[in-house]
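Quick one: the structure is below, questions incoming.
Every protein chain of the complex appears in place save one, which is left out.
Let's turn to chain A:
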């Protein structure tokens, strides 16, 4: 007689809406086991009974090979009294919603659904909302947990008998797929003109015809509207740019298939995998010289953002339509993505010629994600659709054991060993206890963080995301964008409310940026009882630490645009030393005034003039006159502004340094989109460098190839002095040196500054871990070189691969710092900003 056992397995993570229950059902049946499986507010609960050997094998198989889209965060097994289940059944959702389960991100159309929409005999033929457990909308249609149809935008669509039977058939691909729909019962598409007048004929044929004819069509998608036009039609692209008021910002395209992508771009295996992944992000690729795509898509750049069709609607549009479509976000400059039909007609009425609408509401607005690969490492420019609301797992102080102290100066915790990283148990209230981590002779004392408290990271004012941190999981929001306009602030608050609903927790503590004029900070202070100011670059550093599960002290190299500093100046080129609780600014770039403040940020030539005048005085003035002859009348004023300090805040910013050099080289005098000058300068250097510095196989790099050719500079008691750099760079310009070579030397200068400053900090502190964060690390050449050089010198170097290195990532750092400070109990006045 075999040994019969009964077990209960509760699983949390991304386990709902990913076909988890039918998977369990089929697996259990294959082992001839009895029991039940159901969704709960916390995740999935499995009850299983049978011979112990089969139960073991079942458990092992489930754990080792969960469904494709699932992600198991926590796994709890308990023995149960034998109940005598008959057969294995899927039972209804249990309504105890305690907020442990996670709504999955939206998933690109799967091969099966793609086949069905192409197959004339299938009932889903040409149906643009076809989906199944393996694909389709998720986050963008969810209102409430648990993730069931009534809590989604599909609530109003009553399933037809055919869909009902598929929905209830555990053997079917659509078993409990909440958004299932077909032409008989699901949402519908309407094509209208800009007056809302419906067009005659088939929406599909008409839309394709309009696109081929060079029209601009606003297309309602998964997380918002796109503005689409034929990418091969340069005049259509120009028209779209003009109407949208975007003269130069690179526009993403959608290619019909991989073959089309390969026709225009160089694609590595890793990049192909990303393009075809369930998240289906925009992947920035290098364009082929042979590509016939018009240059106007990304003026001045050799790269282009590409994605594949990720909904059936896209697949259908592209099937016989243009092979490459511009698919730029459907919003007015600086405003949130348009997501509602009526709003589209009013806000995009003078941009689009036609509107492809549908009647499934977008609950959660979600922009396309934008990524690229740097040396095979993923880098997020924007982490949104396809990734959100998947949490990032971060370390939890409370789980550090007292005995780590005994480890002395060894790295107390290596990233892969971070306690809590796999969440061995469901969150339980942790009583406060002290701990101490000995690091390089410094003792950090702190109290346990209360896991029950949800902490908000408010984010920045531009490229905003916010973050809700709860029990070792950081839920970063979708891309919110600018929050300093009313529409953006409303979007922020609505999204925050939506997120709080999804994780079923209200933040009680918030970390926000120190900047006195940040609207995100003002909102955080108004919305959350305890608000803690976090310096911008401390937040960047903490974000990178958290992403890698680092504890204790690190060196942080934060190369950034502009962030408000503790001294009231603008920071952005900082070598910090510190941890989550505190930091010191060990090195920073010499201050240079920004005449006109934000205006200088938009006008790199003004920053260039400031650098020239500050570094070279009279001679700088002469150079400025030569380099910017048509700005002559303003030079006098800028000179006076600098002399008297009129509206000329001091900045130690890497981004502004890039701006200045880009303008000096004549690459970009005026930014028409954020970071344009730095991006264009960054593209220039690698063109020259890649062949010299990086061989085809990075592993075969030898030292001589990595030789830097920096301009001179000075490290002087905490300040990285740039006077000599500007002087040498200007000499090169005057000698007619090629911009690409100057660009390379400039990049090498920054790299060299960083490496040398880091070395100084290591000498003094013994710290060996370096985190890289800040928007300037989007510069691939700099990132690769610094990682390589520091790595060669024995540093552990950490860069962002899960969240943006730019301001889209600071919310995580703010939440971490606020959470630790709150746990530390060291807050004198919680509302105190400074």
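Before moving on, here are some points about what is shown:
Going forward, a contact is a pair of C-beta atoms (placed from the backbone, for glycine too) under 8 Å apart; a residue touches a chain by one contact, two chains touch by 3 or more; residues count from 1.
One rule holds in what follows: contacts and distances are computed from a predicted model.
Taking the options "succinate dehydrogenase", "ABC transporter permease", "Hydrogenase expression/formation protein HypE" or "Fe-S cluster assembly protein SufD" in turn, only "Hydrogenase expression/formation protein HypE" matches the UniProt protein name of the chain that is not displayed. One of A:348, A:363 or A:594 touches the chain omitted from the figure, and that residue is A:594.
Contact with the chain that does not appear here is found for just one residue of A:245, A:349 or A:766, A:245. Residue A:560 is the one among A:470, A:560 or A:824 that touches the chain not shown. From the set A:340, A:487 or A:759, the residue in touch with the chain omitted from the display is A:487, counting the whole complex.
Screening A:367, A:461, A:547 or A:574 against the full complex identifies A:461 as the residue touching the chain left out.
On the side of chain A, the interface with the absent chain consists of residues 245, 332-335, 460-463, 484-489, 515-519, 522, 560-564, 568, 570, 572, 594-602, 634, 636-637, 640-641, 644, 646-647, 649, 651, 655, 674, 775, 806-807, 834, using the contact rule stated above.
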